[in-house]
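Heads up, one of the protein chains got dropped from this complex, but the rest are sitting where they should.
Here is chain A:
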Amino acid sequence: MFSTKNLFTKLSLVTRSTQQLIGRTQIRTNTTTTTTDKKKLWKITLMRSTIGLPPKTRKNVKALGLYSRGMVIYRPICNELAGIILKIKELVKLELVDERLPIKNPAPKGYEVIRKHNSLASSTATTKAQQ
């Protein structure tokens, strides 16, 4: 979990007990290697923008760590977050997953840079300086 804990402390919308709980689940998810039927994470996607919505709704969305439309986050399954998700059920897409999906690498460009226009000038300058 990247900076989940920090995020919660920053926004201070969730109590300390929640933070501890999230911390515990983090440890549990990290240590367990056995495969179980139960999924461990929620994949939450913000489908609708929060523009023009009441401040409480916007704060709830932020508390989960969603900042822009289409953003995907992974969160451990716990009751406290479930309450927040239920509050913003019109705005998000929710999926159950075992682990966070790796971020896709960009497709290969299909060409190779042999030399850059500026690099030629700089290389000649350096050789001159060396001489």
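By definition in this document, a residue touches a chain if its C-beta (ideal position, glycine included) is under 8 Å from a C-beta of that chain, and two chains touch if they have at least 3 such contacts; residues count from 1.
We take it that contacts and distances are computed from a predicted model.
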> Name the chain not shown, per its UniProt record: "Ubiquitin-like modifier-activating enzyme ATG7", "Transcription elongation factor SPT5", "54S ribosomal protein L31, mitochondrial" or "Vacuolar protein-sorting-associated protein 25"?
Replying inline: "54S ribosomal protein L31, mitochondrial"
> Residues of chain A in contact with the chain that isn't shown?
Replying inline: 38-39, 42, 47-48, 52-53, 77-79, 82-83, 85-86, 89-96
